[in-house]
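One structure is given here, and the rest of the page talks about it.
Of the protein chains in this complex, one is absent; all others appear in place.
Moving on to chain A:
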């Protein structure tokens, strides 16, 4: 049972984490953030990226539906981890973590992010 602030704190304690942000997907609102230089732009960009992936995968999947557990993007700067969380009250939230390319352990980061999202929202 953790608060929004704890959730961000936990995300930042993932080895290699450079920044973390909680985004309301429908409105693209930056709900809470740590270590991000321009949260508003990040929130909007990450929401767009997630929406594009969701639409693209739905079109390419044979059943036509897709449920994304998380998205991992490797860039020349590092990793981007995006995890959608269903909330009982409104549309999904995205928790996104920026990770250092050399210091991060992707498997561990994924696992930690999953457990953080489960602690924030009891589903």
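The working rule: a residue touches a chain if its C-beta (ideal position, glycine included) is under 8 Å from a C-beta of that chain, and two chains touch if they have at least 3 such contacts; residues count from 1.
Throughout what follows, contacts and distances are computed from a predicted model.
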- Item | Missing subunit (named according to UniProt) among the choices "Choline dehydrogenase", "MarR family transcriptional regulator", "Carbohydrate ABC transporter permease" or "ABC-type branched-subunit amino acid transport system ATPase component" | "MarR family transcriptional regulator"
- Message: If the hidden chain were put back, which residues of chain A would touch it?
- Response: 1-4, 6-7, 24, 26-29, 31, 40, 44, 51, 54-55, 58-59, 64, 87-93, 119-122
